[in-house]
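Take this structure, written in structure tokens, and hold onto it; I'll ask about it next.
In this view, the complex is presented without one of its protein chains, the others remaining in place.
So that you can tell them apart, the chains are marked A, B and C in the order they are listed, and the count of residues begins at 1 in each.
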């Protein structure tokens, strides 16, 4: 590295290299995502289909798109007590701009809240040669427990059964897909529940992990599927905080009362 | 406020109040978003439809959903040189976890990159009694110029015409909707272009603003529509950076070469 | 802009320009901050002195350094109920890494929590020709009230008198400096209190604003002085959360009990 003094180019020191990107290119009038012009996609491709194309590099089938779309629906929101929602609301309450509140909410997608889909997908792919889900689940449970590691995708602070997660898992079977990951995650919840002495839910991370495995999405995108879906919910909490609440209030999460539309009993649908 | 010393409850000082939220509630097994159980929505409602329901509190029509879906497709990515993509890549390059890279990318949605949809929607709603778009555009242009304010939604660093934005605007007309906001944003680009002496594009912020106005979405959600869409693109850039690139590289944005799928000429679709 | 397809350089489109920076330069073995080699500064210059040099471009006097040092001490922490501390703790509770928790805490420095020093400095500099502090305060109060704007630097959620802020203001007088900004901020609190019908404190933003004005620091750095100081406190809250608390706990800010060292009565010092 050469000596750099006043008036000389500091940046010369740094060796910048050509680099390559296979995602998006542009010309004077168009933007091409994985080769497809956005103006051609608009009105023909759905957003979930385009996300799959963007993330896998392949044009998805209608079935693939429907399943991925269901994943996004399942994780869209979980109410004002999720850590990401509380964080987004607290930041908004200080007068920070909406996009800053959103960024803050996303920092709360730690391994215990949302960012466990990728690790759950990796666990589900482990021990590929063990065919029986119950056997596999016991092996994984014992191994992780011995290593003192938390098992991702299983258990929830408030729910011992999560119909949202279960419905998502059912879709894989309804589509006639390879159900191995689905059987594995359910078997794993069973083993954890046996050990705990009470029912333990497959949580949203675990359900997303099984479905995205069935979709052959790279595990590396697992956490991003959750994050993308939940941005919709965080946005609603940020807006509601700024519109309905007093600035700089102390947010007590035990004192929230729901006053939205009456719940629709699902059996009438 | 009472005196608080060692062993006393600091929090007693703070008056926490009951608060209300109309977004999401839960029971033992279910999550209800704006009253609709997620397990009932999965497989029946698309993600774009659910986002509209979440943000407006109303079940959207199929046409509304299609138009909002198109907005998300239009803003899904703009390549590795967008500030948010460069930020997400630079953070990822330091070894920070993917969700941190995503949060960082979102901090870059400033008023000059993405976070101008809401302000553009407010401009488009101004002077509601001026019927003629050209007259309206001149009035707004002169007013904003006199105030030294930047006009949101018009102009782009690299494009003087943006087919993606134009296609989005065309959809409003194709659906037979009120095209007032569409006419206004195009007239505004015309006036800005006249003044600049060269063609100036309606940019993605401006196109989203006109379409979301036609959808009667509250302007406050405008910037979030962009953010939600672009999370898909940021995710792809974060993954590509971590998988393909050397850690701690100095990212020179002028040295990127596209090596993805060949572009598909739109006229063959 | 030229057309860019597979294999071409996307970045050619972007015109990157030479740019200049006057802050820091390096040579093979050294780093120079505002011209001073860090290895020469280490052991000779204090951190507060170096921050002043970095921010103003001038070597500060010992008195300047002492006053700025006092600003940093005054804002170092305000306990676990400050929004930034609650945010940093909530993010940490999800298993996110410490640096992510710190970034999150800083997003909570909105205009109502910390990021009001710069705006308070600008208010204090207004109406420069009004000599009498009481007259000035009434003029500013009426003007801001008429405009529906919040007056920065005055008032606190919990304190009606803030000895920390007062002590900081006293230092300016003790140093024999121009006390105009100090008199103004106190007069402003007086007028706000008269209007409210009860005593209203000069808060930490207001005290920092007056002292930094006396130091002739550019108002643009005001919020950064608060942020820099408070990073120390946020760090302590992040560590304590990760070490002492159960992960993914629901943080009720009304239920915190202080169990640290007994408080030292200040009059014994």
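Here, a contact is a pair of C-beta atoms (placed from the backbone, for glycine too) under 8 Å apart; a residue touches a chain by one contact, two chains touch by 3 or more.
Computed from a prediction, not measured in an experiment: that's the story for all the values here.
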Among displayed chains, the one left out touches A, B, C
Which residue among A:22, A:66 or A:81 touches the omitted chain? A:81
Identified contact with the non-displayed chain, of A:23, A:42 or A:99: A:99
Among B:58, B:157, B:195 or B:244, single out the residue that touches the unshown chain. B:157
In the full complex, which bits of subunit A touch the chain not displayed? Write them out. 1, 4-14, 16, 79-81, 96-97, 99-100, 103-104, 107, 157-159, 252-263
Which residues does subunit B use to touch the chain missing from this display? 1-6, 9-10, 13, 18, 21, 25-28, 81, 83-84, 86-87, 90-96, 100-101, 103-104, 107-115, 157, 247-248, 250-254
Residue ranges of subunit C at the interface with the undisplayed chain: 14-48, 50-51, 54-55, 57, 66, 69-70, 72-74, 76-80, 97-100, 102-104, 106-107, 109-110, 114-115, 118, 158-164, 166-168, 171, 174, 218, 220-221, 223-224, 227-229, 231-233, 235-240, 242-245, 249-252, 255-266, 269
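Just so we're on the same page, only the chains that are shown with their structure count from here on.
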Chain whose average C-alpha position is farthest from subunit A's own: C
For the copies subunit A and subunit C, give the interface type as same if over half of its residue numbers appear on both sides, and as different if under half do. same
Subunit A and subunit B: spacing of chain centres that average the CA atoms, whole Å: 19
Cα centroid separation, subunit B vs subunit C, in Å, comes to 31
Whole-Å separation of chain centres (CA-atom averages), subunit A against subunit C: 35
Could you list which residues of subunit A touch at least two other chains? 18, 21, 25-28, 100, 103-104, 107, 109-110, 114-115, 250-252
